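Only one protein chain is missing; all other protein chains are in place.
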Amino acid sequence: MIPRYSRPEMVAIWSPETKFRIWYEIEAHACDAMADLGVIPRANADAVWKAKDVEFDVARIDEIEAVTKHDVIAFLTHLAEHVGSDEARFVHQGMTSSDVLDTCFNVQLTRAADILIADMEGLLAALKRRALEHKDTVRIGRSHGIHAEPTTMGLTFARFYAEMDRNLTRLRVARSEIATGAISGAVGTFANIDPAVEEHVCRKLGLEPEPISTQVIPRDRHAAFFAALGVVSSSIENIAIEIRHMQRTEVLEAEEFFSAGQKGSSAMPHKRNPVLTENLTGLARLVRMSVVPALENVALWHERDISHSSVERNIGPDTTITLDFALSRLTGVIDRLVIYPDNMLANMNKFRGLVMSQRVLLALTQAGVSREDAYKLVQRNAMKVWEDGKDFKTELLGDADVLRALSAEQIEEKFDLGYHTKHVDTIFKRVFKD
Amino acid sequence: MIPRYSRPEMVAIWSPETKFRIWYEIEAHACDAMADLGVIPRANADAVWKAKDVEFDVARIDEIEAVTKHDVIAFLTHLAEHVGSDEARFVHQGMTSSDVLDTCFNVQLTRAADILIADMEGLLAALKRRALEHKDTVRIGRSHGIHAEPTTMGLTFARFYAEMDRNLTRLRVARSEIATGAISGAVGTFANIDPAVEEHVCRKLGLEPEPISTQVIPRDRHAAFFAALGVVSSSIENIAIEIRHMQRTEVLEAEEFFSAGQKGSSAMPHKRNPVLTENLTGLARLVRMSVVPALENVALWHERDISHSSVERNIGPDTTITLDFALSRLTGVIDRLVIYPDNMLANMNKFRGLVMSQRVLLALTQAGVSREDAYKLVQRNAMKVWEDGKDFKTELLGDADVLRALSAEQIEEKFDLGYHTKHVDTIFKRVFKD
Amino acid sequence: MIPRYSRPEMVAIWSPETKFRIWYEIEAHACDAMADLGVIPRANADAVWKAKDVEFDVARIDEIEAVTKHDVIAFLTHLAEHVGSDEARFVHQGMTSSDVLDTCFNVQLTRAADILIADMEGLLAALKRRALEHKDTVRIGRSHGIHAEPTTMGLTFARFYAEMDRNLTRLRVARSEIATGAISGAVGTFANIDPAVEEHVCRKLGLEPEPISTQVIPRDRHAAFFAALGVVSSSIENIAIEIRHMQRTEVLEAEEFFSAGQKGSSAMPHKRNPVLTENLTGLARLVRMSVVPALENVALWHERDISHSSVERNIGPDTTITLDFALSRLTGVIDRLVIYPDNMLANMNKFRGLVMSQRVLLALTQAGVSREDAYKLVQRNAMKVWEDGKDFKTELLGDADVLRALSAEQIEEKFDLGYHTKHVDTIFKRVFKD
Partner (left out) sequence: MIPRYSRPEMVAIWSPETKFRIWYEIEAHACDAMADLGVIPRANADAVWKAKDVEFDVARIDEIEAVTKHDVIAFLTHLAEHVGSDEARFVHQGMTSSDVLDTCFNVQLTRAADILIADMEGLLAALKRRALEHKDTVRIGRSHGIHAEPTTMGLTFARFYAEMDRNLTRLRVARSEIATGAISGAVGTFANIDPAVEEHVCRKLGLEPEPISTQVIPRDRHAAFFAALGVVSSSIENIAIEIRHMQRTEVLEAEEFFSAGQKGSSAMPHKRNPVLTENLTGLARLVRMSVVPALENVALWHERDISHSSVERNIGPDTTITLDFALSRLTGVIDRLVIYPDNMLANMNKFRGLVMSQRVLLALTQAGVSREDAYKLVQRNAMKVWEDGKDFKTELLGDADVLRALSAEQIEEKFDLGYHTKHVDTIFKRVFKD
């Protein structure tokens, strides 16, 4: 985790305090369930809840772990210091450490997913607002970085909205992938603990019981989770690249918001760097890099090996923290992106109407000119634009051969931008469904 | 694509013949829709269907492409050779090459997904059959490659079933991710073509219209598709690793089926290599390697660049063909896997009852022995087993201090395998839901 | 392998014919060495060379393999059909299949590396030529896509040269990584074959004997090989991205060569797409995707498992063929890249001298103006440029406060491009070392 790329709410999910709190809840709920089953005395289960408002002392637990070399035992020892060692003697009975660790990890991932989902909803709101704002702001569409046909800035925002809306669905699916818990013992057979305990604990923690676990919860779930985050991050990169292109000096159709006070802004007004979206491009790589190790974590030996653990200690917090930060940063960028409609028009007209050459070509053939002749007509006028800086429409209007096929009005019509934007409403209805 | 790791049905999806057939259908359906809209004459639309039963001549199209340097134009030229050049003159009107290419690619991926889904259903059937067959076949559960507590072979199959059942869901989601088409023109604005054409073509091809496209269908969809395949392949690796472990000489709890006639089998009966599951381990890596480039493909420049194309020409066929082969091979391995229950028992008893030491420890403390004393009692008997090869239960039954806490009957009970398998039915009900 | 992205010489390395030829040479040289050692009769070794000019019949070998289910045995059987079954009876004696397969694979990789090295030398020659040609062609240097300070096109080519020169070194190291052979038997102990055989065969094939092998040559070598190719491909992407930027409509400082006859070039002169460099961007991803599976291939079980094999059947040919094609294509692009110096100047002047604002700021402070005042002076003139389209130098020359600190001559000097190019020769000497 890099502090500068993190936000406190997500960081808190991964703090030792939160972890121990979740461990505590798992153990306490498990005791309740065991008491209900008559496996342990009700009084002992009740006693565990005495620690309900305790904030566990991480330093003290670390101290105990330094001796016991076992994190869960260290925690249980510390818990007994609060609950009383006799009262606590049934805590964790029949359970294996992974029951606690894996269920806790999934609680953390689920909470992380909730934040990411909320982040995404915030991003969608920003994208939608900007899409509506610029629904009719015409800019040139580009393929291969080369001018193609006009489109609108609203369509650009709308397609990012649609992409992120799919990512919202993916995040929800990802959340459900890892929203399971397991309290099933050393190899998953419930030999020493009743399945009812798992059911109770999961219900209390908002998880589904894992239908079949071994010592651990199967890791294909986590692989699917991190793969989904990788897709989301690639979409972030997609938007970031678009903005970086729009901000480059020669294009300048948009700029990341640059506060008035920001140093150097007015002595070098040309030097406003799209550092946020460049940063997002890098953050996308960081999120994405968790996908392969998460996939490699799936194939564990027999009922479990612990190779996945060190990977998850890293990618669990780092990937969710980075993605949370990235989504939030992107939302800010979108919210305050400065759009330059005039520059959009200027860019579109850079080659003085040449982007309409294909429409003119089509119109000529539809007017009965042979394909070869039509091509020659367009070509000779296009070349005057390209080489001598003439205006395409003006040239066409002055070309007698062209005028034989098309009226001045018809030629004018080929340069009408409304032709290109006539289905924008239709597309918006499809995307925003309202 | 490696021929030896491919199956004809999936290969056929990626043949030029199939591709041209799909292109043809896209163009023909588009003409129909345009005729319905009154944009082109009905007769011209009808004429295109004259080629309905034509098998397009790939060599001829290649020949034309060598001249035109454009694959779609080459195809259209060839189509006109069948339909008549006058009749064909409205084909592709208002469309851009990507309308055809992208929609076709998604048709191919959708069909590929259908095969993968069927493969997965076949694998699930095999896993379920073997799970039921070996529901009560006891074997030792292992964590860290070390004996832990007993489980059953049926549970092993059942957990693979549950994992692959999740993968079936992922494949279905993946299929829906890429089951869209787009006929929206050069930058996705429908400037030259009515959205109704897209709707008609998509309906005919079993796709949803892409709500908003640019020149291309957004690539987050494909990223999600290949990411899902990566998860599936990692689960294949997971099963493959389990079988490779079971077949290793010292374990020998299972073997890949080895036909009687296979050379060397009986002169070196110990040398039956798990080559199929080793191969599956490698194939999993091959499938997985498509995930990163698919993620890198998401961020295209503006309304499209063509960097994704060469990647997809490779991973489209290669990944689906390899995964199809792998799923099929794995199904065969599971179907015919030779299970050795006797070896399972022998392995479990390798340390003569020591795997039960934890149960004994627990029983002693529950019987009122202090934790320290209980530990010492277990330890001194365990050491006789470990160092002198004694039998654990026999030693316990001969230890007067132990017998003071536990009756012989109680000790015997701790070695009862039924204790470990008592919830197998419950788990099976969860997994197989019937 | 995608045929359109492949070149015959590299493809030939991976043909079955080449493979069998190499197998033959390994076996024949091994017989020679065994005869020298007196292990087999000289006559039998000599007899094997009878097949020296045979082109092995791939179909026939496949036919035999369909029966024997073993590729090396099938080949040996076919070889015996040429050499005579009695004469051939000592062929392969004491060897294991992997001795042939692994040594052959490394011969193929070595030859592939030779082609890649030659490709790189060709690319370097092109880069150097263009660097010298455009040593003094001034263009604006950009950070963050934003104009920074002037540089020259020659420096751009020179830095690509330097990067590719490092890649040449990496390719040479990569070649030496995999230029080893092993003829060491089933587990690498030379139990059934003398190490002298390995030495002889390796010497004849231009390889080093692997100091210690198991059944296979260790795969860290291959991992390092493919990792190096991944680095090379990322450098290809680096150059491709630069060119794609230069060709985008608003920049237009360079274009991929576009032959006069290429369709559409003159009717839509603005629509020349950088499709070759976009393609190279995708090919870079394809090459790079072999790195992870190659790394995953390193950890084999004990003296070998065969999980690496299916991976290598794919990435061996595909990665080298793709990289060869990419290097060749890039060389063509560089060789014929059309450079537009006028556009470079026009772009640099897009903001009428503002890129020099930092130099002016520095000059003012050096002339004794306080940092704050200097900033204000620059700012008020910069704003007139930015907002009203004035020329920066003109404004400065008309600003009395500025003129109090700097003479007109000094101001002029700040706009002298020679200031920025004065060390170009020094850098060229460092890069080209001549």
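The letters A, B and C name the chains in turn, as written, and every chain counts its residues from 1.
Rule of thumb we're sticking to: contacts are C-beta pairs under 8 Å (C-beta built on N, C-alpha and C of every residue); 3 or more make two chains touch, one makes a residue touch a chain.
Here the structure is a predicted model, which means the values were calculated and not measured.
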| item | value |
| --- | --- |
| Touch with the omitted chain, as defined above, among A:Glu278, A:Glu303, A:Asp324 or A:Asp399 | A:Glu278 |
| Candidates A:Gln93, A:Thr151, A:Thr214 or A:Ser290 - the one touching the absent chain | A:Ser290 |
| Of C:Ala113, C:Ile183, C:Val201 or C:Ala228, the one touching the omitted chain in the full complex | C:Ala228 |
| Contact partner of the left-out chain, one of B:His144, B:Lys204 or B:Lys422 | B:His144 |
| Missing-partner contacts on chain A, residue numbers | 2, 4-5, 68-70, 244, 262-263, 273, 275, 278-279, 281-283, 285-286, 288-290, 292-293, 296-297, 301, 305-311, 313-314, 318 |
| Absent chain, residues of chain B that touch it | 140, 142-148, 244-245, 247-251, 266-275, 278, 292, 296, 347, 350-351, 354-355, 357-358, 361, 375, 378-379, 382-383, 385-386 |
| Footprint left on chain C by the chain that the document does not show | 141-145, 148-151, 155, 158-159, 162-163, 166-167, 170, 173, 177, 185-192, 195, 209, 211-215, 218, 220-221, 223-224, 227-228, 230-231, 233-235, 237-238, 240-242, 245, 284, 288, 291-292, 295-296, 298-306, 358, 362, 419-424, 426-427, 430-431 |
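In this section, only the chains that are shown with their structure count from here on.
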| item | value |
| --- | --- |
| Mean-CA-position distance for chain C and chain B (Å) | 33 |
| Inter-chain centre distance, chain A versus chain B - centres from mean C-alpha coordinates, in Å | 25 |
| Overlap residues in chain A, where contacts from two or more other chains coincide | 142-145, 148, 245, 292, 296 |
